[in-house]
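A single protein chain has been removed from this complex, and every other one stays in its place.
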Amino acid sequence: MSDAALTHPLVLCIALPLLGAMLVTALPRWSVRLGILAAVATAAAAVALAATVWQQGTLHLMLGGWDRQLAIALRADGIATALVLMANLVALGISVYASGYFHDRVRVRSFWPLWLLLWAGLNGLFLAGDLFNLYVMLELLGIAAAALGALTGNRDAVAANLRYLLVGLLGSISYLLGVALLYTAYGTLDLGLLAAGIADSPQLLAVNAAAMTLMVAGLALKAALFPLHFWLPPAHANAPAPVSAALSALVVKAVFYLILRLWLDLFWPITGMAAAMLPALLGAVAIVWGSWRALRAERLKLLAAYSTVAQIGYLFLFLPLLAATPPGPARDDLLAALLLMAVTHGFAKAGFFLAAGLVQTNAGHDRIDDLGGTAQRLPATTFAIALSGSALIGLPPSGSFIGKWLLMQSAIATGQWWWVIVVTTGSLLASAYVFRVLSRAFGLEPTPMRFITDARAEVPALTLALVSVAVLGLASGPVWTLLGLSAAGVGA
Amino acid sequence: MSWDYAALLPGAIVVSSLLPGVFIFLLDEESHVLRTVLNLFGAVAKLVLVGLLIYGVWLGQVFETRIAIAPGLTLVLNADALSVLFVTLSTVLWLVTTVYAIGYLEHSTNRSRFFGFFSLCVSATVGIALSGNLLTFVIFYEVLTLATYPLVAHRGTPEATRGAKIYLAYTLSGGLLLLVGAVWLRTLTGPVDFVEGGMLGDLSPDLHGQLVVIFALLLAGLGVKAALVPLHGWLPQSMVAPAPVSSLLHAVAVVKAGAFGIVRVVYDVYGVTLASQLGLLTVLGVLASFTIVYGSVLALTQDGLKKRLAYSTVSQVSYIALGTSLLGPVATVGGLVHLVHQGIMKITLFFCAGNYAETLGVAKVSQMDGIGRRMPLTTLAFTVGALGMIGLPPIAGFVSKWYLGLGGVEAGQHWVLVILASSTLLNAGYFLPILYRAWFRPLPAEWPNEHHFGTRFETMHALLWPPVITAVFCLLAGLLAAAPFSPLEWARLIAEREYGL
Amino acid sequence: MSAWLLLLAWVWPLLLVWPASGVRFRQDWGASTLSPQRSAVPWVALGPLPALAAALLVPVGTELPLPWLFLGTHLALDATGQIYLGFTALVWLAAGVYAALGERGGPPEAPAARSGRFDALFLLAMAGNFWLIVGADLFSFYVGFAMMGIASYGLVVHDGSPSALWAGKVYLVMALLGEVALFAGLVMLASETGTTRPALDDVSALGNATIALLLLGLGVKAGLVPLHLWLPLAHPAAPVPASAVLSGTMIKVALLGWFRFLPVGDLALPGWGHWLALAGLATMTLALPVGLVQRDAKVILAYSSIAKMGFLMTALGLVLVEPALAPVGVAGIAFYAAQHGLAKGGLFLGVGLRKHAGAPGTTAQAAILGVMVLLALALAGAPFTSGAVAKYDLKPVLEATQWTWIGAVVAVTTVGTALLMARFVWVAASIKGHAEPHWAWPLAAWGLLAALVALFPFAFGKPAAWLSNALPVGIGAGVAATVALIAALQPRLFAPFIGLVPAGDLLALLTPLLRAVKEMGEVFLEDLGRAWSRVERAAFAAFERVFGTPAGDVERGLRQWPVAGALWVGISAVLLLLLLAAQAPGGS
Partner (left out) sequence: MLIAQFLYGGAGLVLFTLGLWSFLVHEPLLRKIIALNVTGAGVFHVLIAIAYRGDAAPPDPVPHALVLTGIVVAVSATALALMLGARLQDADEEDQTP
């Protein structure tokens, strides 16, 4: 078992970036090359993992040879696999982009170890099968993210990311207390065993409810659910572009993934419609408020950050709809839609931030009102913004279009039509903020002579954006397939 | 899905302009020749494919491309008689417009961007035409919005960006309403396929209330592009676009997409019978009639030639909606045939307006004195288009008007004649003074901004011949209206199928 | 084969439009603008030849179905059509020769270009005129009618003078009104009969609205009072050959339309018939006195045309009342129309010739005046003229009616017509023209036309008819002679009457009203525009207020730890409560 286990894609996904982190720390002069190598290897492992899950269904792995109660449990079901695949491809894109982004030696040498650690944390979070490992990965992610975010070193970035770090710690501690309560009651940390325990013990309602509150509230803080998003815009807007991309596209998504896991897998028996309404309501406000603030943002990256606040809101809308939908194809559709929204946003937001970074580097600033010349000079970059922007709005043929379609369909079918109004308003506001940027690309500045000016930076941005629009929108069937293969694992 | 010829052709028709479009984006700005080759290749290839399609449909072959984008959500492209009508219109006019645009933008900037989006725009239009279900329609409808926005904003002047923003605000809001309507309808029925005669007939009467609301949503969404008053505000504003774009927006792509959508929803989703039972046709008829008159009244007051034409479009496109709103095959023929007729007439007018602006710098009606003597061919084409718009025989516009009027009377809605009569008079009111100036007033001593292109003709070839050709189309569509394969005959075929005759 | 002449009759003039216009599209546009040289070939004169040939060679009853053309075309020639085609082609021919070889274009700034335009429009109107005659389906009629109507606008405003422009405007507005009414009428007719080539028994079931629309639509063209307003303005304003065809042929097509689309001879329509007859009488009664007080020869002729059309409408009305009269009536009306068309065309051309052909006082001028007197007599219906013969044919119609007084009225109008013609001759005699060269051909063509008018009674009329009508014409001549004598002795006696009513009579009353309405509309639109722009400005200002000010950092408060923490704790507490409440006994 253990020999085979070490080369299992589940393990490799976590081990490779860790190994890479160690290597780049040990050999800082080679950090870019080693970093890229680790990135490619990790992404390959993630693809291999996806292929395995595609063929075999949900994977389980107990590391260390101990029994289920104690072992480090790894697990990859459809949701996790889809997110891992998304995260790793996005991370690969970010890595390529980052390899040309930093020029200052100190930054280059700090970036790669932290980045690979963050990556390991991400994969760990998606794949961990027990609450404690989830906690460790959560902390790893939080610390690495805050450190990366502060990398630019300017005052605003440091202040914002210090706040982010503290928020993250507070959330983690809250989560840990919840874990402690659950362990008190059930004596296990394994997700599967706990789920069974909670389902069988309605009498432990108070403990369950308290644990859930602590964990979900802690995570909601880290997931920046309105009004707990206060830390996000400054932190994401002031980080270096590749870091912003990772933070907005991946880190927040990973935390949401954990909430979803808890909500659907663990606490499903005790979460009623009422409880689901609260996050959804906050999500709805997040959509409107986040989009509005994005529209009013003066800087491109701040706009993108607020857009993340809004986009996270969409994901929370799914909770009451899931609560109202009995298991069956309709619920599968809903889960797929949720996943599709998350994945699409991952690709799109990463592409957006990378492109924004390019604009910022080129113009020397990212004030939207003064971007005219730059936007027109960089057609490929502007295209990336346009494509990812349409995915953010939810225009066809992006993945989020299908997500929103199914979301609205479910809202109407379950009688919760008010979410349709929210989604519509959000889309309108999103159009407004996206096109506010794009309209800068049409000016009287000289014609750009070629499409791509800086391939290493523009190709990743454009590719990510393109995936969010064309691939996910026109071929989202695999998401269902992945879900179907692991239908047993999710909430049902 | 099987990948045989019949399953590939509709998809190939969409892709035939999409792929060149993508390559054009990637081209360097200086690659004039390659870009022109790609443009023309796309246009001609599409024309050939559409030719194959017409032939196949005529033989009774069924063409359908299906791509499952998600379980239960399928992109369907197929060709029924109605699609063929719109596809042919777009493809033919696209070829003409491409030639025109190549000439028009000869020395302009950002051509790769322009022609890239131009191709996307046509791909989306053709996609709309071939959509086999509401989902597909919605997707291409939105893509069309996105593809046309950069074209409207192309000039980059403050007015252009402003016009483009207004365009976007209207069309995206409309698109959302359409989306909500489509989603809602889907929750009631499952996939909403376009079926001749409608697919909601069997629905329980309990749901009729919801159907009315859904229709309102769909109509609001489609009405924006079709420029139904009061949703028409974007259209005159988007006149800042270059002339080929205005032509495309007003004649082929955008407004037609809206009107075509209304036709689809009424005939192939609701079915005329149900739509009439629910009172929806009356609403549509009233809106269309109001738009027809209102648009023309506003056109009377415009001095800007393109603005006048834009308001004229507002008015004329509603003929299609009017035809749709009248129960009975004759009116249907009138509405459908106007889809084509308005297209060829209006594109002629816009080409001519572009020629005046490019050649002489004339953009206002008040500057057009004697212009017929400086640009006789262009002005002849303009005259044919304008008289056609008024509905004078034997030009195409009369054919539409005749069928609309007859359809109205057959449906017992005699007021339609009043609308048509007022529209005729109003159209005459804003077109004939232009013709009077152009042909009967003396020339000015100097034109605002005159160019010579070194040809023996009044302007460069690429600008001159497209309007002449479309003007000939206008005449032929009228003179040969009863001949086989004329737009009228196709419209008759469609109407027969929709009414199961 | 001869059936194809029906097609050629109107296609041929269309084919000539291009060469006649003299336009060259390839030229050095930098150096000059379009100034087409008048072609050496008299294209315009060649235009009516196939139509004339068709009238002479194509047997009645010939049909040429062309289902692919337009909305399904069916060309055919019936007896009425043959008469119409004949006289129409003749008048167009004479006018065409005049236009091609005599008339020299408008004002000096661009005479050549303007005449190219004139020739093209002249041929278009001609083609329309022929098409509507040879077309048996209502589309052909409408196409021809519209082509003729719109192209004629260009003929009316040809010389570009303010009065011509005004006349053109009035003409165009009324023509369009007529056209939309006709369109609506035809649509309803097609709907009610289910065919676009209505036979007599098809149209017997027309609704009242349809009939009303057809009467109105064609009534404009026919000069039915009060729809005649354009006529006395437009006919004189147009150049002479255009006036000739406007008055000679174009206004007659209204009658043809009524023959085709009303149940003439099939169904008694006493209501509509009487109305039409009365309207015709009213038209005559108004036109004759107003015509008498006009100064301009062409205006007098225009009023005479109105009066004649009034007479024909009366006759048609009576036929509508009594279907049995139709065989006689329809032929009679057609003949009368033909006779009037030829005579009136001749008179209009004569006015032109008086002005330009030869110096005043020459023999040629005297001869022209002599021929004009002859034509005027024919028009007045003097014995041994075509007028008398034509009217004789309509006698049965007038006598059959129960309105016995109508004979008296018609007699009075005959007197009136004679007076009007006398007034015309008086005015025409005093025309002082200036000589222009090259008048041989126009004179020859005109002479031919006049000869036809002169021979008309002997060719078509029964001898019994030659002397009819003598009494009223005689009375008219007598009165006219008396008046002329008095006027010659004491010119100031009648002077106050001349010009008492301006050309266009009722229009003079209407114009201020129309102007007021227009101004009101403009004020209204302006107010509307102002109100709208105020709303727009307000909205824009509101938009600016929001988006013009910097967004600021409104989340600063939220980022205060106590605030954020309290929210966090609060949300947690609510979540906990919701979880507990949902699961508590009694909770849902």
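Quick notes on this structure:
Which chain is which? They are A, B and C, in the order written, and residues in each are numbered from 1.
The definition used in the following text is that a residue touches a chain if its C-beta (ideal position, glycine included) is under 8 Å from a C-beta of that chain, and two chains touch if they have at least 3 such contacts.
What you see is a predicted model; the values in this text were computed from it and never measured.
Across the entire complex, contacts from the unshown chain go to A, C.
Of the candidate positions A:176, A:355 or A:422, contact with the hidden chain is made by A:176.
The chain omitted from view is touched by exactly one of A:147, A:371, A:407 or A:483, namely A:147. The omitted chain makes contact with just one of the residues A:77, A:139 or A:333: A:139.
In the full complex, chain A touches the omitted chain through residues 69-70, 132, 135-136, 139, 142-143, 146-147, 150, 153-155, 158-159, 161-162, 165-166, 169-170, 172-173, 176-177, 179-181, 183-184, 187, 189. The missing chain lies against chain C, touching residues 561-562, 564-566.
Criterion: only the chains that are shown with their structure count from here on.
Looking at A-C alongside B-C, one finds more C-beta pairs in contact between the chains of B-C.
Within chain C, not a single residue touches two or more of the remaining chains. Shared interface positions of chain A, defined as residues touching 2 or more other chains, are absent. If you check the complex, the residues on chain C that touch chain B are 23, 25-30, 33-35, 67-72, 109-110, 113, 117, 139, 142-143, 146-147, 150, 154, 157, 160, 172, 176-177, 179-181, 183-184, 187-188, 190-191, 209, 525, 529. On chain C, the positions that touch chain A within their shared complex are 547, 550-551, 554-555, 558-559, 564, 567-568, 571-572, 574-576, 578-584, 587-588.
The residues of chain A lying in touch with chain B in their complex are 329, 333, 336, 340, 376, 379, 383, 390, 393, 395-397, 401-402, 404-406, 408-409, 412-413, 420, 424, 427-428, 431-432, 435, 438-439, 442-452, 473-477, 479-480.
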